[in-house]
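Missing here: one protein chain of the complex. Every other protein chain is in place.
And then subunit A:
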Amino acid sequence: MMLHAMSGLWRGCLVLLVALAIWQAVVSLTGVPRFILPGPTLVAQALWDNAALIWENALWSAGNLSLGLAVGIFLGVETALLLALSRRARWLLRPMLVVAQAVPVFALAPVITLWLGYGMPSKIVTIALVTYFPIASALFDRLMALPPGLADLSRLSGAGRWRETLLLRLPYAVPGLLSGLRLAVVYGPLAVLIGEWVGSSQGLGHLMLMANGRGQTALMFAALIVLACLSLCLWVTVEVLSRWSSKRLSYA
């Protein structure tokens, strides 16, 4: 009864606490060396001791992530709209959109780093590429799925494709955009990590690699936790957006 009454947040915290307790128990009971698996207290200690270092690298990763996401979202939305508006663009680009889904874009990270160097541009391009396709295709699918009743309405009104897209298709397709965004905020942080693993002198991924090489496993975990928090923030943002829009646009 008491468990049911608790809000999602508190239930989440409770589960987290239990998980941390089990983690600590496993470490204490098995006596596993700290460079293999540090306990949560050690990770917390590492987080505290290296706060400035972690913060600096987290900022770098978060900056890349937001820029890359912004570029990916912008291009994805533009592509979906272009495809919805132009039959010729559909004819030309739709097969590419389908095939691109099957290409593991993550695998391109080394090539992109080779071309664009270790700095910011290669990370932004990797993140943008990884987030672009799910957004473009999820939004496009929904833009093309206008209910027949509304399509009739548009045709009887004598609407042009441009206005039909803006006034009917786009508002109808907002849930598609949001499901694209949900995928993008999962892929985005992964892309940051992979981009930085492949080659970088800054960022949480770089920090993890460094810490791993030096046997500072606790620091590696600490960086991982910060990255997870970053992902969580993005996820919460999309969730809030999605609730707001479904209320504002009254979808069933």
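Just so we're on the same page, a contact is a pair of C-beta atoms (placed from the backbone, for glycine too) under 8 Å apart; a residue touches a chain by one contact, two chains touch by 3 or more; residues count from 1.
Criterion: contacts and distances are computed from a predicted model.
**Q** Just to verify: the chain that's not displayed, which of "CdiI immunity protein domain-containing protein", "Nitrile hydratase subunit beta", "Transketolase family protein" or "Taurine import ATP-binding protein TauB" does UniProt list as its protein name?
**A** Matching the unshown chain against "CdiI immunity protein domain-containing protein", "Nitrile hydratase subunit beta", "Transketolase family protein" or "Taurine import ATP-binding protein TauB" yields "Taurine import ATP-binding protein TauB".
**Q** Pick out which of A:144, A:167 or A:210 touches the chain that's been left out of the picture.
**A** Looking across A:144, A:167 or A:210, the contact with the absent chain belongs to A:167.
**Q** Can you work out which residue in A:79, A:137, A:154 or A:216 touches the chain that's missing from view?
**A** A:154
**Q** Please identify, in ascending order, the residues of subunit A that touch the omitted chain?
**A** With respect to the unshown chain, the touching residues of subunit A are 149-150, 152-160, 163-164, 167-168, 171-172, 248-252.
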